[in-house]
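Note that this complex is displayed minus one protein chain, with the remaining chains in position.
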């Protein structure tokens, strides 16, 4: 699956991502885009800074893509996650999944984004309209699980 | 929701479809594409002819879009279904859904494609590699339900 | 009264026509249209209770018709 997954600093190109999974055998293609939105937890957001433990993040993304094609047999998968400073409506993550059937395409797409959020070492610092900024901590609850 | 939904004869432009649902409040965008694939029920397919009861199909698509934004509050929705003769890898239907949160975006996307397949009067005739062609009948089981 | 009957896809192929004009009694229902259509050549390959729309909305067999109504026989849909 090498090449199917990338950490990028330039804008994600949804069309290119989709082109990487298209094949004549596929009847369904799903693109998921995570986008920087203007409000989070009631606070006005101006942008988000994404950083990563890059070597490990790339490795975890590849392992997610590899596991996806085992769990959802016949799927093709392409994933890009962007790093750096993103402003409103910028795409932070793009996931393209194609499969012969839509059931598997939806399931694989959903599984991949949840796994990314669960275990890929990427962090975001939100910048707010009042000039402050803060690291986002969705939950510390997964820690114990990942360390087994 | 007028304008959010279209029956088209020209190729569907996924980027344009996504642009129609993008807003700064949305954190998740999902694009579903239905694609003509090379095999169906074990038979080699060369293309599919899509036809419709056009007035009613447009009306049903609009009612699906309207219902979607009621069921999935805060969603923006754009739907295009193509008619005419499509060859392999052509996109027959495109559904773009954006929402603040991914849960609702996935759920709305899935609901919309299932409703389209359940009740929009569109038909397809598959053309096979052996030169034959046949109307596709996914199931007659929904008939009784739609007529109440 | 007169209603227009629309046929699509496999149903149009079966009857060799995409539309029919029918003269019906004033109190006619969808069921009367189906009875009329079932007497046409080729109608044997239609299902006994096809899906129906009246004026572009799904309708029951008991629905009463008015003159000028557009009655469509809807083959199993296969969009997407």
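Some points to look at:
Order of writing sets the chain letters: A, B and C. Residues in each chain are counted from 1.
In this text, a contact is a pair of C-beta atoms (placed from the backbone, for glycine too) under 8 Å apart; a residue touches a chain by one contact, two chains touch by 3 or more.
The shown structure was predicted, so the numbers you read here are calculated from the model rather than taken from an experiment.
Taking every chain of the complex into account, the omitted one touches A.
Summary of contacts with the chain left out: across A:26, A:81, A:102 or A:127, the touching residue is A:81.
The chain not shown here touches subunit A at positions 34, 50-53, 55-57, 59, 81, 92-93, 113, 116-125, 135-140, 142-144, 146-148.
We adopt the following convention: only the chains that are shown with their structure count from here on.
Once the centre of each chain is set as its mean CA position, subunit A and subunit B turn out to be 25 Å apart. Subunit A and subunit C have CA centres that are 50 Å apart.
Not a single residue position of subunit C touches two or more of the other chains. Subunit B has residues 34, 113 in contact with two or more other chains.
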